[in-house]
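All protein chains of the complex are present and in place, except for one that has been dropped.
Coming up: chain A.
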Amino acid sequence: MGSRASTLLREEEIEEIKKETGFSHSQITRLYSRFTSLDKGENGTLSREDFQRIPELAINPLGDRIINAFFPEGEDQVNFRGFMRTLAHFRPIEDNEKNKDPIASEPLNSRSNKLLFAFRLYDLDRDDKISRDELLQVLRMMVGVNISDEQLGSIADRTIQEADQNGDNSISFNEFIKVLEKVDVEQKMSIRFLH
C-alpha cells in the first residue's frame, strides 16, 4: 500500500496539468499510470533509456529525434509535467477551443505549436533554422542505406530551393509554415486520446 500511495498524483497537480495541457482528469491519471510503468528506476523521471526500451519506438527511424523532443535543452531527465507538456502537442484541436479566450496564451496543441514540434525534429542544433546539413542528416535517418548520397543531396537541395524565400540557404520557421500550409496538420499531428 505504501509505495503506491506515495507515487499517486495529488489532486492539485492534476488540476494544474489540466489547465496547462487541456487533458481530462481520467486521461491524466491514465497517462500517469503509463509514465510510471515506463519509469523503471522508480524515481519519478524518465531517462532516454526508458524511452528506448519501447520496441516500437526503437524501430522508428526518427525514434531518437522524437525522444529528444521530450527533454529540454541540456537535460537528461523528464518529469511527469514535462512529459504531459510534450504529449499535449498531440491533442486534437477541438472546435470550442478555437473561440475560447483570445487573451490567454496559445494552447499547446494549436496548429502553430504542432508545426513547431515538427520543425524542431528537423532542427538538430536548435538554432531555429534548418540548414542543408541538418536536412541531410534527418533524411539519412529516414531512408537508411537505401538511397545514395548524391540522390539524397539533390533531394535536400530541391527541398531547400522550394522552401527558401530569403535566400539564406536554410529554412526558417516561417518558411516552414508556408511550405506546409496546405497540409492537414491538425489531423496528421493529432492522436485520438480516449476518455
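The working rule: a contact is a pair of C-beta atoms (placed from the backbone, for glycine too) under 8 Å apart; a residue touches a chain by one contact, two chains touch by 3 or more; residues count from 1.
The rule is simple: contacts and distances are computed from a predicted model.
Asker: Given the options "DDB1- and CUL4-associated factor 13", "Glycerol-3-phosphate acyltransferase 4", "Terpenoid cyclases/protein prenyltransferase alpha-alpha toroid" or "Centromere protein N", say which is the protein name UniProt records for the missing chain.
Answerer: Cross-referencing UniProt, the chain left out corresponds to "Glycerol-3-phosphate acyltransferase 4".
Asker: Can you tell me which of A:93, A:124 or A:139 touches the chain that was removed from the display?
Answerer: Only one listed residue reaches the unshown chain, and that is A:139.
Asker: List every residue of chain A that touches the chain not included in the displayed model.
Answerer: These residues of chain A touch the chain that is not shown: 1, 4-5, 8, 25-27, 29-31, 33-34, 37-38, 51-63, 66, 87, 90, 117-118, 121-122, 138-139, 142-147, 151, 154-155, 158-159, 163, 171, 176, 179-180, 182-185, 188-194.
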